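Of the protein chains in this complex, all but one are displayed in their positions.
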Amino acid sequence: MTARVGVITFPGTLDDQDAARAVKYAGGEAVSLWHADADLRGVDAVIVPGGFSYGDYLRCGAIARFAPVMGPVIEAAAKGMPILGICNGFQILCEAGLLPGALVRNSAMHFVCRDQWLKVDNTSTAWTTRYDQGAEILIPLKSGEGGYVAEKPALDELEGEGRVVFRYAGGNPNGSLNDIAGITDARGRIVGLMPHPEHAIDALTGPSDDGLGMFFSVLDALVAA
Amino acid sequence: MARVVVDVMPKPEILDPQGQAVAKALPRLGFQGVTEVRQGKRFELEVDDDVDDETLTKIASGLLANTVIEDFTVRRVES
Partner (left out) sequence: MTLDTVKHAESTPDTEQPYRELGLKDDEYQRIRDILGRRPTDAELAMYSVMWSEHCSYKSSKVHLGYFGKTTTEEMRSKMLAGIGENAGVVDIGDGWAVTFKAESHNHPSYVEPYQGAATGVGGIVRDIMAMGARPLAVMDALRFGAADAPDTRRVLPGVVAGVGGYGNCLGLPNIGGEVVFDPTYIGNPLVNALCVGAMRVEDLHLAHASGTGNKVILFGARTGLDGIGGVSVLASDTFSGDETGPGRKKLPSVQVGDPFTEKVLIECCLELFQKRIVVGIQDLGGAGLSCATSELAAAGDGGMHVVLDSVPLRAKGMTPAEILSSESQERMCAVVRPSDVDAFMAVCAKWDVTATEIGEVTDTERLVITWHGEVVVDVPPRTVAHQGPVYHRPIERPADQDDLQVPASLPRPQASELRDLVVRMAGSHNLASRRWVTDQYDRYVRGGTVLAQPSDSGMIRIDEETGRGVALSLDSNGRYCKLDPYEGAKLALAEAYRNVAVSGATPVAVTNCMNFGSPEDPGVMWQFEQAVRGLADGCVELGIPVTGGNVSFYNQTGTTAILPTPVVGVLGVIDDVRRRIPTGIGAEAGETLILLGDTRDEFGGSEWAHVVHGSLSGLPPKADLAREKLLAEILRSGSRDGMVSAAHDLSEGGLAQALVEACLIGQTGARVFLDPDQDAFVQLFSESAGRVMVAVPRTEELRFTDMCSARGLPWRKLGVVDPDAGALEIQDIGTFTLDELRTAWESTLPALFD
């Protein structure tokens, strides 16, 4: 049986179809999850995709974290279900307390869309086993509030435990501390990152297909489980 | 030195999507009775004593607020 990966749609979510397409490209089954339903429809993993949930007017992700669907997501996360937050999804996971830290306005003060090199620093999470340690991958970054910040103890803990998953290479595009592009929870099941692996699954429509590895990785993890 | 607070708010007749988003979220979180929310900005300026009110108004209208769509108030507070 193929693994079922849920993709949440909030009002204002934009990259849900793209995340679903990436799951399908990797051979999984993508299942739509609706923000207003406190129901994960029996999925094996969840992607919180990018966009501007509720317009991101208050703070990015601040309103989405209270959506009914987030209750079961938080419960499932506690039981070790693989969760991936991309861009706005990363912001939502931080607001929901599933990942430490927060994302702030880019240091250049405007939205940045560019093809960004990332260095893979942790290949043991549910979402990154297909990569080689230290590999450099090319993934689109597109965000206005992508600067990762955390208080010193939290940052030290992330670094000390090797929980920084991706780092920006070839220049820091948004002022993130320690060039952090993506992090994981203590168990390596929840990953959040600002760049968009779902937009790097085919060189026709993205800068590379380097992002597919994340979706293959989680399917490996689910099949092995 | 004096502390000056400049509050910048969207003009009453101008749409405020930010405030509206918060107002719509509150009932979903179980908070009833809030009929309107408007979101603005607050600036705190430390200024020398010889900076007069006229200059402060110029600062507020020329830079801090976009007077096409925003109103502002300037007040000196205890520092």
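Some points to look at:
As written, the chains take the letters A and B, and residue 1 is the first residue of each chain.
One rule holds in what follows: contacts are C-beta pairs under 8 Å (C-beta built on N, C-alpha and C of every residue); 3 or more make two chains touch, one makes a residue touch a chain.
As the structure is a prediction and not an experimental result, all values here were calculated from the model.
Within the whole complex, the absent chain has one touching residue among A:A78, A:C113 or A:A186, and that is A:C113. Residue-wise, the contact with the chain that is not shown comes from A:G206, picked out of A:G85, A:G147 or A:G206.
Summary of contacts with the chain left out: across A:G61, A:P140 or A:G182, the touching residue is A:P140.
Remark: the residues of chain B touching the chain excluded from display are 10-17, 20-21, 24, 66, 68-69. Chain A meets the missing chain through residues 11-12, 14-15, 17-18, 21, 51-52, 54-57, 108, 110-114, 140, 142, 144, 196, 198-199, 204-206.
As a working rule, only the chains that are shown with their structure count from here on.
Separating the centre of chain A from that of chain B, both taken as means of CA atoms, is a distance of 35 Å. Only residues 17-18, 20-22, 25, 28-29, 39 of chain B touch chain A when the two sit together in their complex.
Per the touch definition, chain A reaches chain B in the complex via residues 54-55, 57-58, 63, 66.
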